[in-house]
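Excluded from the complex is one protein chain; the other protein chains are retained at their positions.
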């Protein structure tokens, strides 16, 4: 497969390159960056030195489509909708890593306060929840928080047992991107933790969409994000209030049945943690049932740049091309 | 005041020494450690070099009481109850930093699975919630998590508005003490976050005690702790479900009325964070009301070793001796 | 004393405020920031909330001099020389925290590639090396790296024993200031260490000036700085090659004689580390003599924002006003 990446200078672009370097069927044919046109990719992504001998290019959708079988768009929301139509019209497969196509158009416009210029039906690319990914030529790749949150609660939502749920998520700061800011300034982030957008983060809309699809009677979905002094990873603590008390064995059976054969889901007796999934496409999930209570605490851990972004995009690509979904992704995390 | 510290080799002992060094009325007369008897205090606490010229001693309660006006017991739970009676009998004022006297005896015995050998009535030393501290000669100093959680939710509990609340707390690893362990091993803790005792942490009993006292109709109190890659601090994210929707102004008024004149409570429009309270006795509190919802997210930030332990103990001491509660504690946090 | 701070929005300004809050003789009368004029100081420095009730002002040198006894200038190099003459002419005492007055004019102009508009003789304010600080009304406060390096090597330089020395210094990232940059971006700094300006850092000129003053036959002074994933602190590893092998006792005697009565120097048998001086004005110094060799490794640890900047400035202020140099500074570091 010849692969194109539009917007290759950021973290998700760099992570696509890192992961594709280990993919036996992938050949990265073009990487674009308007700003860095003509520069070596490995000058921006120095960890890729000697691995790639590529330069950033400035290409139109038609040009990049002409040289590739699939294009990943790793651009800001609002920009993707300007690029994707041209790619699709040129007949290339597309996976969009931005937020532009993840939500129903009306929900998108309200959430992002932005007119959508290319309303279009797609599949939301969490393969564990959307097996129909395999038949698509265009996929909206999910947000990082919604991936961790949806995977944590989906089995119980699907079983119709949830009354309401509070997602308290903790993300590594790489989720905020490669551009320096006050929040990412080391003296501000080290030895700290910052809650933000306590009740208004845009990713909530994706979680609501996915869990409501599984159980449209679900009464409440709350979501509060934090950034922690970690580069990578999202730990989601899902405080789930069930309609009735449910025992540990029953909950375990529900998760096992739901995820039984999914390669990247690791159900665990231990409490999941970022250190076990760093650099990998795994989503570790564990839970504990509160005694004499209808609350269950489910914890999921992912690498925000892999299962939360570029790894999941490659997993989608594999399925779209009829490959095993683990191709090129069956690598362990890096620990310690 | 001549002050004694029983168990001075750990973090709360060291923090008492650090803070008392700046207290105009305090003279540390004795510090005990059976293991380090005869050694310079500043050999264990090297940051105290040249500040103190003290050696660890091994003293009976009677001996230390004979040389001091007040004794802080900074020993493990189960040990304090063996020491405190002797101190009280010897007529010295006592502040116990362990868990032994914080709970009703029956609750303690169930929570800690331990027979209490010295059942005794005390006051739970959060001065903002217990003004009666000032008349006591013996105080049970609260746990770190309960301090942050109780202060975050007390005004709403007191107003009778809370239906149920989920406390999702994030603590610096110094809360686990000075002894190395797998959890505190740098390669395990760095770039990580660990949820633990998802539904069973013992500190929940203290939170329940304090909030139920303010509103005994409160339906549910959940508590899930995490450790984060930070040495100090506890950030508590309180997901509070109210009985009815309540506006931002009304909530603000409730907090202002409740805490108006309390020096160490800083109500803030910004989201509180650990970086602003590190090393200080302040508790920063902020909140956001979710739109079209009865959920409010309240965030509190404290330094677990100061307001969550040794600083609050000194605040209690000040009140017990008729001093202004800020004496020796009116120092800003250290930032960045 | 009424105190003014010109340029109070950065880290050294914030640290002056933090430290002066604990100084019994100090009253901060004015803090300037052109950009933040009219805003609460505690909105920028949130850790100072409730401690100060001050607003940033935009004042001329004459105006601030009219309201104060001493002014600290915490502005970038090149700016100080535009402000200092007016302050001095207005008769106020001045401590300049910039680089403008630390070097001989010709050395400054070559090192900073900048014409000096106010050549003027001053004293270089490391009080342990310059007791004449006490008679001055204008002091050039030293750079952070030169403070750690000069204090580590001064006794041996003074004894005439040094052949050449390599300073390998490791600084916390707060030394780069409060403005975000690629280097201070958390994902770039965490789990990393960056050597920079391997042979060309401007602070070398200050080290050369101070050590050559003690021994003008010194043959070589090399300096290579690094930033490490720490907010505060500078650890200096001084690889000192002596003219001849010198025993441990002799070296110890030299350091003791040189620093014997200096309150902020702590000579230690252990290897100094940042964790013991954080937040304090101490400089910890230790050393080891290499067996069968004329190399000695001396290690010094300071807090770059305290002894390396604002704390030392206050130490200088104390001396200039005839106070004990420890006034308001005799506080232990914060550990852990």
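Per-chain numbering from 1; labels A, B and C assigned in written order.
Keep this in mind: contacts are C-beta pairs under 8 Å (C-beta built on N, C-alpha and C of every residue); 3 or more make two chains touch, one makes a residue touch a chain.
Remember, it's a predicted structure, so these values are computed and weren't measured experimentally.
Peer 1: Using the touch definition from the top, which of C:114, C:134, C:166 or C:254 touches the missing chain?
Peer 2: C:166
Peer 1: Touch as defined at the start, partner being the missing chain; which of C:67, C:226 or C:262 qualifies?
Peer 2: C:226
Peer 1: Check each of A:22, A:105 or A:181 against the chain that is not shown and name the one that touches it.
Peer 2: Within the whole complex, the residue contacting the unshown chain is A:22.
Peer 1: For chain C, enumerate the residues touching the unshown chain of the complex.
Peer 2: Against the missing chain, chain C presents residues 166, 168, 170, 172, 187-188, 191-196, 198-200, 220, 222, 224, 226, 228-233, 235, 237, 239, 271, 273-275, 278, 287-291, 293, 295, 297, 299, 336.
Peer 1: Even though one chain is hidden, which residues of chain B still touch it in the full complex?
Peer 2: The missing chain touches chain B at positions 11, 173-174, 178-182, 184-187, 189-191, 229-231.
Peer 1: List the residues of chain A that touch the chain left out of this view.
Peer 2: Contact residues on chain A toward the absent chain are 11, 14, 17-18, 21-22, 45-51, 174, 178, 190-191, 231-232, 263, 266, 268, 270, 275-280, 282, 284, 330-336.
The criterion applied here is as follows: only the chains that are shown with their structure count from here on.
Peer 1: Using CA atoms only, can you tell me which chain is the most central one in this structure?
Peer 2: Smallest centre-to-centre distance to the global C-alpha mean: chain B.
Peer 1: Ranking chain pairs by how many C-beta pairs touch, which one is first?
Peer 2: A-B
Peer 1: How far is the middle of chain B from the middle of chain C, if each middle is the mean of its Cα atoms, in Å?
Peer 2: So the centre of chain B lies 36 Å away from the centre of chain C.
Peer 1: Averaging over Cα atoms per chain, report the distance between chain A and chain C in Å.
Peer 2: Measuring from centre to centre gives 46 Å for this pair.
Peer 1: Residues of chain A that contact two or more other chains, please.
Peer 2: Each of 187, 191, 229-231 in chain A touches at least two other chains.
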